[in-house]
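I am attaching a structure below and will ask some questions about it afterwards.
With one protein chain removed, the remaining protein chains of the complex are shown where they sit.
On to chain A.
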Amino acid sequence: MLRVPSRIGKRTHVRGCRRQAPAYHLILEGILILWIIRLLFSKTYKLQERSDLTVKEELIEEWQPEPLVPPVPKDHPALNYNIVSGPPSHKIVVNGKECINFASFNFLGLLDNPRVKAAALASLKKYGVGTCGPRGFYGTFDVHLDLEDRLAKFMKTEEAIIYSYGFATIASAIPAYSKRGDIVFVDRAACFAIQKGLQASRSDIKLFKHNDMADLERLLKEQEIEDQKNPRKARVTRRFIVVEGLYMNTGTICPLPELVKLKYKYKARIFLEESLSFGVLGEHGRGVTEHYGINIDDIDLISANMENALASIGGFCCGRSFVIDHQRLSGQGYCFSASLPPLLAAAAIEALNIMEENPGIFAVLKEKCRQIHKALQGISGLKVVGESFSPAFHLQLEESTGSREQDVRLLQEIVDQCMNKNIALTQARYLEKEEKCLPPPSIRVVVTVEQTEEELVRAASTIKEVAQVVLL
């Protein structure tokens, strides 16, 4: 046997690249190298919808700029305002004339309460006026933590969080939980703050008829059918129902027991906005949940502003700890606004003290509401819109004249004449172009505990007389 020459042996141990690579491989490598070169030379570009380039150009041609300051009629209400001197308490001085206040949301009369004012003054002397910082940046004072604690204890929830502006409370709370792709079922009569919160959340909004549980169930059922068609999408979609306890725009109460039933049936979360019902409804003023006797843990988030019954500024949300805690980083109005001035927080704490000490005022308020509600029935031309126990209700024209401006003018005439007779009323104002479902024009009447029975009777008769004169 011939000895294998060592050269051949050496050759087989040489590095593998010497063995001829298969042809397809070389072709593939060539393609890949060409691809790399193409990649290195390609420009960056943004993906665009290539379909409607021509449509864009047409739109640009057609566009006409609107004036920066649109023409406004001379009698626009924002240009002719009434001037109030002094506090808007039980007697309010409007344009130099002292009237009985039926317009400010001072339900429990705490605006002028000497104890509340003393607490605010003491806090002013201790802390100064403002906090000059958001909650996360040296803006958290002991009064804030105290107020949050007190509110949580009062509402019997685990935790509460304070916002420094009532409008921003619900408008920050909704987008903190509801994002793109989530679904929110909301009442048509929801207030403007809720509408802005929904707009900021970028979620799918489904409106149901005011207080119509059948309509809501229909929408929920439709959504359930959609979910069954696409279970993977349904699994990542969150569902919310947003309602108000007492609606600002209509003075009606939401049917909370049915809502809780629907919540558990269709697996949606309830956000309850209690600005008008906090400190008004319920045996101790805890709101709609106490009024109906519903367990507060059934409601996922309660949001209210402290600008009505509590006669302070700002708002709060309360609920389970893990729900409220999320807003400490995700609530835009909480993280990125200066915190509530300490004097207002101290005033709110004192107001809570008063509410806890005299639980009888809620029954008194309810009785007064019923009284004036009854007294205002049967006015020719005006109808009362709202529950009998709602302290803020509306007087709408029984028959609209056909144009909103004319209706507004008629109601303004009634308001002006009542003002001449020393009853201060106001019309419910809306940003007419911005509201989703614009309510009809109305006069909003507010009842407070400080109004005496004679004053209520006098107000009712004044409105009756004036309405008869104006509406003939």
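The rule is short, and it goes like this: contacts are C-beta pairs under 8 Å (C-beta built on N, C-alpha and C of every residue); 3 or more make two chains touch, one makes a residue touch a chain; residues count from 1.
What we mean here is this: contacts and distances are computed from a predicted model.
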Revision key, fill the gap. Choosing from "Guanine nucleotide-binding protein subunit gamma", "ORM1-like protein 3 isoform X2", "Tctex1 domain containing 4" or "Queuine tRNA-ribosyltransferase accessory subunit 2", the absent chain's UniProt record names it "ORM1-like protein 3 isoform X2"
Review point. For the chain left off this view, which of A:101, A:201 or A:462 is in contact with it?
Key: A:201
Review point. Among the options A:233, A:374 or A:404, which residue touches the chain absent from this view?
Key: A:233
Practice item. Would you mind spotting which of A:86, A:128 or A:181 touches the chain that isn't drawn? Key: A:181
Point to revise | Contact set of chain A toward the excluded chain (per top definition) | key: 16-17, 19, 21-22, 25, 28-29, 32, 35-37, 39-47, 175, 179-181, 200-202, 230, 232-233, 235-236, 329-330
